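Shown here: the complex without one of its protein chains, the others still in place.
And then subunit A:
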């Protein structure tokens, strides 16, 4: 009898202390980033990697870190064909400057374009450990009243746009495993 009760007690405490509870699993889908994929403007069906792209948020000093292992300036650079950038979870627009060829010693060769994303955001319950996440819905394209645009593209410097066309693939930004914005250049 004593053995049974002791065993049950040990079992109980074992369970209560092993239960995973307060750590949010990194694989849980939480607040998604906006996924941008780059395509060749001359050949729209093929991906085109960017060269040393740096993405800096408006009023931010540092760019988004794409390469965590690097220690110098190169950690802010990417030469892939896709980037994921975080949107502000407490605002309805986020503005980024996309600088192409940003480590070119010839400053005139660097080209920065400014992209402003307009959206609405919604908080969604995930779990006890993770709390809530924010999902986004880009504003629809509408010329009526009120005018709404999912994005606004402007030139960041005075040497023209390097982005030829921006296309919204997915208005709903809920998961990171799909492309939301396509950029042709």
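Rule of thumb we're sticking to: contacts are C-beta pairs under 8 Å (C-beta built on N, C-alpha and C of every residue); 3 or more make two chains touch, one makes a residue touch a chain; residues count from 1.
FYI, contacts and distances are computed from a predicted model.
Set against the options "ABC transporter permease", "DNA-binding response regulator", "Putative FtsX-related transmembrane transport protein" or "Outer membrane protein with beta-barrel domain", the UniProt name belonging to the omitted chain is "Outer membrane protein with beta-barrel domain".
Across A:52, A:74 or A:89, the single residue that touches the chain missing here is A:89.
Of A:35, A:50 or A:64, it is A:64 that touches the chain left out of the display. The omitted chain makes contact with just one of the residues A:92, A:127, A:148 or A:165: A:127. The chain not shown here touches subunit A at positions 1-2, 5-6, 8-9, 12-13, 15-17, 19-22, 24, 26, 30-31, 33, 57, 60, 64, 84-86, 88-90, 94, 123-134.
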